[in-house]
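Apart from one protein chain that is not included, each protein chain of the complex appears where it belongs.
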Amino acid sequence: MNKIDQQNIQVGEIANGLPLTIPVYRLKGDGSGKSVYIQANMHGAEVQGNAVIYQLLEQLKNLGLRGDITLVPYANPIGCNQKSGEFTLGRFDPITGVNWNRLYHYNPELVRRFAGQSDSLSDQELRDAFKAALVEEVEQRLNGPQHALTTGKRIALNLQRLAHQADIVLDLHTGPISAKHLYCPEYARASARYFNIEHVLLIPNEFDGAMDEAAFCPWWQLQTQLKRQGRDFEVAIEAYTVELGSQERIDLTEALEDAQSILSYLNYQGVFVDAPYQPKNMQRHACYLKDYVAYYAPMGGMIEYLAGLGEHLKAGDAFARILRMERYLSEEPLHTLRFDQDAIAILHFASASVNQGTELYKFFTNTFDL
Amino acid sequence: MNKIDQQNIQVGEIANGLPLTIPVYRLKGDGSGKSVYIQANMHGAEVQGNAVIYQLLEQLKNLGLRGDITLVPYANPIGCNQKSGEFTLGRFDPITGVNWNRLYHYNPELVRRFAGQSDSLSDQELRDAFKAALVEEVEQRLNGPQHALTTGKRIALNLQRLAHQADIVLDLHTGPISAKHLYCPEYARASARYFNIEHVLLIPNEFDGAMDEAAFCPWWQLQTQLKRQGRDFEVAIEAYTVELGSQERIDLTEALEDAQSILSYLNYQGVFVDAPYQPKNMQRHACYLKDYVAYYAPMGGMIEYLAGLGEHLKAGDAFARILRMERYLSEEPLHTLRFDQDAIAILHFASASVNQGTELYKFFTNTFDL
Amino acid sequence: MNKIDQQNIQVGEIANGLPLTIPVYRLKGDGSGKSVYIQANMHGAEVQGNAVIYQLLEQLKNLGLRGDITLVPYANPIGCNQKSGEFTLGRFDPITGVNWNRLYHYNPELVRRFAGQSDSLSDQELRDAFKAALVEEVEQRLNGPQHALTTGKRIALNLQRLAHQADIVLDLHTGPISAKHLYCPEYARASARYFNIEHVLLIPNEFDGAMDEAAFCPWWQLQTQLKRQGRDFEVAIEAYTVELGSQERIDLTEALEDAQSILSYLNYQGVFVDAPYQPKNMQRHACYLKDYVAYYAPMGGMIEYLAGLGEHLKAGDAFARILRMERYLSEEPLHTLRFDQDAIAILHFASASVNQGTELYKFFTNTFDL
Partner (left out) sequence: MNKIDQQNIQVGEIANGLPLTIPVYRLKGDGSGKSVYIQANMHGAEVQGNAVIYQLLEQLKNLGLRGDITLVPYANPIGCNQKSGEFTLGRFDPITGVNWNRLYHYNPELVRRFAGQSDSLSDQELRDAFKAALVEEVEQRLNGPQHALTTGKRIALNLQRLAHQADIVLDLHTGPISAKHLYCPEYARASARYFNIEHVLLIPNEFDGAMDEAAFCPWWQLQTQLKRQGRDFEVAIEAYTVELGSQERIDLTEALEDAQSILSYLNYQGVFVDAPYQPKNMQRHACYLKDYVAYYAPMGGMIEYLAGLGEHLKAGDAFARILRMERYLSEEPLHTLRFDQDAIAILHFASASVNQGTELYKFFTNTFDL
């Protein structure tokens, strides 16, 4: 049985001076394989990842490990604990409105610098030096003047410091009410088949502040830059946002399924000495990010969500109804919403009552098999 | 087809001066039967009652009506529209914390006054005079100095003015995540069998500020007082809080079921000339309010809710698990919760992440068949 | 220099399992005088009491103490840290809406029991036994089943356990935007002159859940009951809510003033061996709680608060204006509000934008010199 270490790292302080800490669990591999970083619950209501980390630990403690594994539940101690009414208000900083998952660091200058200096380095040397530089960038900010860091930035940088040290990064999220889906960088699409996740979103090489992007963008940008200079350099990192289903829900049985999906991917990546995990035989639907379409409420009202999670709609199918009881006499009180393309309903809003302009559904369109 | 009238009554103003209005729908009966008042959505997230009113209107417009019927969806225009994150924060005034459903008016002095003056009045005269006095009490407050009314009181009094004019009052609510259940005053338990609701909570003659209590308490108190004086006087009013299921959810099919349940009760009360609605043949479990037990989280953590809505538990059965991932190494990370009595799980908290002391479940105990 | 002890008591756990603790500071007296309990910041935005405790500690460490002194800053670790936007949302539990200062415990049965058994006890014996019983009542609840305690109740009981052990209890609060004022039980009015507080609210013997009431009500009820039985028994406890001014504000200079006001009162109570603190020579305006009048916004709009804090108004004086810019053409856009009695403006709402029915001002009326 593997030894598991726990370290509680401090990532902030609240107003009454109590420290904000995050538990970090670590298992050591024999050094012959890729290292792994997995975090959960960066958004406060997205709790199921903690259960998945529980189930992963239950499995990992009995496996032969080639690479080191780091697991971080409760990654955001402010978000986890921010209630407003019964629900967890943990998608953004309650003070500033900033999405907690848009605060990771990326310095394009670093890529330019390495692309300019790489000639003398072997691929392995370049990888090692670049990885060290990424970690150092983050540490410099963490160790710089404390008055230059926002609350969210300090949390994000602490996590990013851990993530940059790994070869594989998984950020466990959920949608509001959602089917499982995977955010996968386009270059890693072949790997997406090793997760047991039916819906795969292929994302381009653009940094928008999220953890997965912070992990892979520098590497992908470096590859692109070196390619232009005539050198083939493989992206050394894979990073994914794994959307586990719906928020505000713990299901340990489902979590075991999701743990097995992740273990299947890690097994494919050679993280384990000898492990049985294999991907399920299933159809995987892919969609480019540009074809991932949000549908906003065309009027205010009460929504009956008709399209099920993962449901395949034909153009013109009804997917929701809006009830407007203040207009029972003056106009039709029930409006049926239809989408004008073939689509897969991936997620919908968590509440039945919406303002005009609230995001109701998100759809995969122009899908294809992976 | 019956004529439906709509009136929009103003119940307040918001900071930018826009009026807060409530739509009131009315159907006239032939005057030979009891009048009915039904409202929905006093708590902002409890939206399903609006769908039930929709389905009721669809039926009522084609029925022969003996009594007048008044229906009020969106009863609380502040609560309906108060978002905090994705969910509706409409259980209490966001400024004061006061529960919107604890602001109705009751003046015990009025009962004393009528009990002292009733000798010369026939039962019918007493009923008419008392009903008029209840309405007048509310109107006096509404027409008094505006600077004496809080935001919530003004909304409540406007609704109560409508409710006191009816013989039957239904306040449509939902639980957080909940089985259907009915709050029924003990004196009206015989009537509870005409709703298609499996779980019935029998409540005593105590005023705690809610609409149902505001409607029946004065009458019940008057009956009790007259009884002491040796006069038998029947409570002229029936009032219920109908808990339709879970909040933040619109389901028009379910709403039709619930409309039929209400129509069955109204039919039994002779509201319709000739209508087909009959109660379903079902087992109805009753519980006294004192035996309705809340179970608070004995520790902070992430909850897996195991007991289903309406599930019958034996003493010692597991009903939930608490995951505490920060203690994976230092103690058992999974705690199983068991309840020490036989019970029916009626509702549970809406979020999976809880502080120590959050209400997790509410249970019927010491239940009996109605 | 006195020794100061610190104990951190745990009063709860948040969702990610981190403990909620409160710092308790204690100084020992020589046992010849009354003991003192002072807490601050039960409502999250009311922070100035923490600064007053700081200034008290700075003084107390150099004084000769007869009685023990216990000081508790940050009394409510949830309220202190609950942000919503820039401001602290700490007046009520964000999940339930329950005011954190309405959750203290009072069991009238205990008074009845002691009044019935007191004949054989001397005054001192009765005091000791009753005090012990009050503490035990609270401890029983704290040590009972954890699933019977709400989040707020657990915090309140932990504080109340400390408070019942003292002879003098001060709960440091602030208003929203407020003049200093003191909640003083009617029986203790003579003592109110020893605080440097211009406005004194005299409150009756009714328990409404607050800390000061929880501390003095049992004693006052016991006195009243024994009086009826023909025995004169002095209330052994004095308890006050001290309203220090406005919320969301730390002012260490002002805090020193307030510390000296408290030290003057404690000096009068014989808590110190030999200390210089004397009350200021000032006019003190008293008002009965029934004459403390709230004025609610008679319409929605933007408020210009004209009456200063502590300002004395004559009947008919303007105290505020409401701007309604959506009606610039359709009606008078500026409304002047006047109050119809002589009054002292004690506090006003914290925001300039109000719904119809928001509490704008609170006024002392029918005031008299103390």
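Note that the chains take the letters A, B and C in the order they are written out, and that residue 1 is the start of every chain.
Simple rule for what comes next: a contact is a pair of C-beta atoms (placed from the backbone, for glycine too) under 8 Å apart; a residue touches a chain by one contact, two chains touch by 3 or more.
All values derive from a computational prediction rather than experimental measurement.
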Of C:E86, C:E109, C:D232 or C:D369, the residue touching the omitted chain is C:E86
The one residue from A:N8, A:S32 or A:T150 touching the chain left out of view is A:T150
Of A:R26, A:R193 or A:R327, the residue touching the omitted chain is A:R327
Residue positions on subunit B contacting the omitted chain are 14-18, 20-21, 41, 74, 77, 80-86, 88, 94-95
In the full complex, subunit A touches the hidden chain through residues 12-18, 20, 78, 84, 91-93, 95-99, 145-154, 295-302, 324-327, 337, 353-360
Subunit C positions in touch with the non-displayed chain are 4, 6, 8, 23, 25, 44-45, 47, 50-51, 53-54, 57, 73-74, 80-81, 83-89, 91, 176, 248-252, 302-304, 321, 323, 325-326, 328-330, 333-334, 349-353, 355
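FYI, only the chains that are shown with their structure count from here on.
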Across the interface between the identical copies subunit B and subunit C, with over half of residue numbers shared counting as same and under half as different, the residues used are same
Distance in whole angstrom between the CA centres of subunit A and subunit B is 42
Chain-centre distance (mean CA atoms) for subunit A and subunit C, in whole Å, is 47
Residues in subunit A with touches to at least two other chains are numbered 74, 80-81, 83-86, 88
